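Only one protein chain is missing; all other protein chains are in place.
First chain written, first letter: the chains are A and B, and each begins at residue 1.
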Amino acid sequence: MLSRIWVWGASIATCAIMAFSSVAMADGKVVITGWGGTWNDAYRDGIWKPFAAESKVEVVEDQYNGELAKIRSQIESGTITWDMVSVEGAELLIGCQEGLYEKIDFAAIGGREQFMPYAVDDCGVSSDIWATGLAYDADVIKDPPKSWADFWDVKKYPGKRGMRSTAKETLEEALMADGVPIDKVYETLRSPGGVDRAFKKLDELKPYIVWWESGAQFLELLSSGEVVMTPAFTGETITTAQQNKRNLKIAWDAGFLLGVDHWVILKGAPNKDNAVKFLAYYAKPEVAAEFSKRMPYGTPHPKSYDLLSTEVKAAMPSAPDKKQWALEFDYPFWVENLDDLTAKFQAWAAK
Amino acid sequence: MFWTVALLSAPLLFLATAFFYPLATFLYRSVDNAEISGSLEATGKAIATWDRMSGIPGEEVFRALVYDLSEAHENGRQALLARYLNYRVNGFRTLIMAAADAAPDLIARGTSYQSNLIELDPRWAERRYWLAIAREIGPVTSFYFMTAADLQIKDDGSIGRKSDEDALYVAIFGRTLLISITVTLLCLVIAYPIAFLVASSPPKTANRMMLFVVLPFWSSLLIRSTAWVILLQEKGPLNDLLLTFGLVNEPVSIAYTRSAVFIAMVDILLPFMTLPIYSNMKGIPTHYMKAAISLGATPFQAFRRVYFPLSLPGVAAGCLLVFVLALGYYITPDLVGGRSDQMISWFVAQYTNKVVNWGLAAALGTTLFILTLLIYLVFAWQVGVSRIRLE
Partner (left out) sequence: MASVVHYPGQRLLRAALWAFAIVIFSVQLAPLVVLIPLSFTSGTLLNFPIPSFSLRWYGEFFGSAQWLGSLRNTFVVGVVASTIATILGTLGAIGVLRVSPRLQPFLMALLISPMVIPLVVVALAMFLHLARLGLAASFTGLIIAHTVVCMPLVLIPVVSTLQGFDMNLFRAALSLGASPTRTFLKVVLPLIMPGVLAGWLFAFATSIDEIVVTLFVGGPEQITLPRQIYSGLRERISPTVAAVATLSTVLAISMLVVVEVLRRRSRRD
């Protein structure tokens, strides 16, 4: 019996040694963190793989759900594992202010002027111009919702609702549902009692809400029928609907939030040079366009748009015909209030 | 004796450096105030002379603060300071960030620091910010434990309960206990008969049954939790089954509710109940029951008076394991439950991953740790740790 045990143990040890010896020895690498799911798929196939092939720099990818805390915690604990991250506008400005990011060396990536002005910042270059809109399964809901008030109407549309588990986005949607016109949303949030009004509106819907955190989760909830509607990242929704031949639709006319994500380089990133190399590679219109071809989001490069089909351009949230329903994130408001409202929101949701 | 010490020193030394020491420093974090006291040393000294009874501190305190902020600005610590003060009083973030940016300029302008700072932001004339600084300037703070107990220091310095709207953690601790107790009881009710059946079956049958008993132990917790979501969702197999058999008229929603948390947790923790009970029952001599019955007891009486009391140490070990493990559960409720079904561990993770507030994470974690430790010690003292068996 014993001899068998030793044979068994020896084979395991052999396997372990083989596993150890097969650890790849790459010359250089860069750890890039995106939004996961189909977003990472689009970047991987369109940009990361060609970049790795051209530069011989290995791309190690990771994913997160936009939590500034994940970045703060790396800087504060001194364990910096990410080199580059795609962050939302508010997190870009706060982090830049707090010194979490390296300043972008625009000379090294071909100049700041080549980009659209609102898509660059001292600390970042846009990774995508995206939106979050009201999504539903048109095979289930025959009478499309037309407003956020419809989203709140559980009598007309029975069933649960998905919602992103963040204060940013959710409070705006609550106010739109409460009848605040798109151009007055941030004015209301800034006014005394505005935030309370949003929370009060959320109270009404709370028993019906299933909270999600990532771009993949809401798609799962929506397509499994667990929720009948959800605010959704529009690009991920459109791409997934195509891939799975599902009839998922965005109610653009209900009003949607338009935002800009940015590539930032973390302060003290271990592979900073390779991160800059990546940005220099990315800052070419034909490269940036490769992402949009796979996921209908905008790029910071005005010339990229000439390389895209009309079909892709029409699906983008920044398409001119959708401008009337677009509410641009008011990043200065969120810079001021992100920490407080995040804490308040988390406590409210947990009760 | 030499060999005993030699044998024990390796694991104990390892645990001491890799586990007990980190644990101790972690516990200390729940009272550590270095983020604030470290950046405001001069202010700390100056503000000690302020009587706090009325008004705001004088010129010298303002001056010390401006110098401290200028230094913090230089070595990039102002953001951390601003954030930790902001946990105390909302609004501190912008107040400190702006003042730190302006500090070199304020120093260049010289006197009066007080009026110049108030000119920069009129909130510097408000007492509550200064009271918070005066209170929170020491090297240790009780702030995080008070937050964990839903307490706050009012402006007059007295300690009071938070309003129902702001209170949170006492209820979460209650919820954690409630869920853990329910899961433990459910496990007990299910595991006891099964353990009895296995223990009283012939060895061959018992061995086969044990395979099923330990099944959850050998399959991934993550995968089991997800599978439960898929099984329990509104258009999932369970609802299909219920609808087909006409047991319900419309789909019941179980996924992302408290019931789903109970089902998944009981499923995963069941072996930790069954194994210790079974291990104990194996050791109960069968002739005890025989003797009782032959002396005229009914089978039920024999079970209740003889068998059951003898099986109690196993029950206690199983209950301890399940209860203590349930107290710390985080991944399973996160995957299968709703936002209002999360337990204290989830909040510890939350304060690490969503809001970097290690002080509060440590205070909540420490409270949970002490709670667990107490239960564990009572058990170790009353029943004995050697009852914990997994075979």
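Here is the rule we go by: a contact is a pair of C-beta atoms (placed from the backbone, for glycine too) under 8 Å apart; a residue touches a chain by one contact, two chains touch by 3 or more.
Because the structure is predicted, anything quoted here is derived from the model rather than measured.
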Considering the complete assembly, the absent chain touches shown chains A, B
Full-complex touch with the removed chain, picking from B:T184, B:S253, B:N280 or B:T352, is B:T352
On subunit B, the omitted chain is touched by residues 3-5, 7-8, 10-12, 14-15, 18-19, 21-23, 25-26, 29, 190, 193-194, 196-197, 199-203, 206-207, 209-212, 214-224, 226-228, 230-231, 233, 235-237, 267, 270, 282, 286, 289-290, 293, 299, 302, 321, 324-325, 327-328, 330-331, 335, 345, 348-349, 352, 358, 361-362, 365-366, 368-369, 372-373, 376-377, 380, 384-386, 388-391
Subunit A residues touching the chain left out here are 1-2, 5, 12-13, 15-16, 19-20, 22-23, 31, 33, 36-38, 40, 60-65, 77-79, 81-82, 213-217, 219-220, 223-224, 240, 243-246
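One rule holds in what follows: only the chains that are shown with their structure count from here on.
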Separation of the C-alpha centres, subunit A versus subunit B, in whole Å, is 29
The subunit B residues in contact with subunit A across the complex are 76, 79-80, 83, 86, 90, 93-94, 97, 166, 168, 171-172, 233-236, 253, 255-256, 338-340, 342, 347, 350, 352-356
Interface with subunit B, subunit A side, in the complex: residues 67, 69-70, 72-73, 76, 97-100, 160, 165, 209-211, 224-226, 336, 339-340, 342-343, 346-347, 349-351
